[in-house]
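To start, I am sharing the structure in question, which I have written as structure tokens.
Left out: one protein chain. Kept in place: all the others.
Then we have chain A:
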Amino acid sequence: MEPPKMASPKSAPKDAQVMAQILKDMGITEYEPRVINQMLEFAYRYVTTILEDAKIYSSHAKKSSVDADDVRLAIQCRTDQSFTSPPPRDFLLDIARQKNQTPLPLIKPYSGPRLPPDRYCLTAPNYRLKSMQKKVSSSAGRITVPRLSVGAVSSRPSTPTLGTPSAQTVSVSAKVGTPVSLTGQRFTVQIPSSQAAVKSATPTTPTVQNVLINPSLIGPKNILITTNMVSSQNTSNESNPLKRKHDDDDDYDNL
């Protein structure tokens, strides 16, 4: 590929030209044009980070202005952090000597797939099923859908904030009577915060709250649930008739 031409000074700013010259000096003749931009961006970011750090160090040392020592210290600290280099040779030779002294382990015959112990493998499931709760008798027709959330909202216990259950119930169901399309997607349901009763008790509303949805709108396989740590809420919900029922969990989890 042709190196980008520097001969159009109108289009290439000066620092781009300098960068192209540096690349040429280092012997790099073929590169995509984007490389110059990336290098410039890196240079700018690196220098500003160093200078900011140097400013902090110099103000810590109660100096009136930033001097070379501060910059040197800033560079050193950043190098140890981000630009680590591989271990030095004598260290490598040392650990190699240690490692190579142990004889090769014998291979056990007939042991199936030879893999490390399970904790070092990636074969464990990366999800966890919610534990089954006792089914609380629900009022007729109300199927509660468990908390559906995308993010980590779990730590905020929302149920205790739902102050007056019955009033809540009514208003919610009124709101969400309108059909929500539930086919085949994950969704978060946002209850508009105009429910004053709730609002007063809640410092901040989580984006997802309990929803009462017309059961006919739900097919068994239409909803993908992302799990999160809801066990803490489970126990607190015991007495609340508004609490989520977990019978539907199992259906969904067994998809």
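Keep in mind that, in the parts below, a residue touches a chain if its C-beta (ideal position, glycine included) is under 8 Å from a C-beta of that chain, and two chains touch if they have at least 3 such contacts; residues count from 1.
Convention: contacts and distances are computed from a predicted model.
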- Under which of the names "Elongator complex protein 4", "Transcription initiation factor TFIID subunit 5", "Proteasome subunit beta" or "Sorting nexin 1" is the non-displayed chain listed in UniProt? "Transcription initiation factor TFIID subunit 5"
- Item | Selected from A:Ser64, A:Gln81, A:Asn100 or A:Ser131 as touching the chain missing from the view | A:Asn100
- Can you list, in ascending order, the chain A residues touching the missing chain? 1, 25-27, 79, 83, 85-90, 92-93, 95-97, 99-100, 102, 104-107, 109-110, 113-117, 120-123
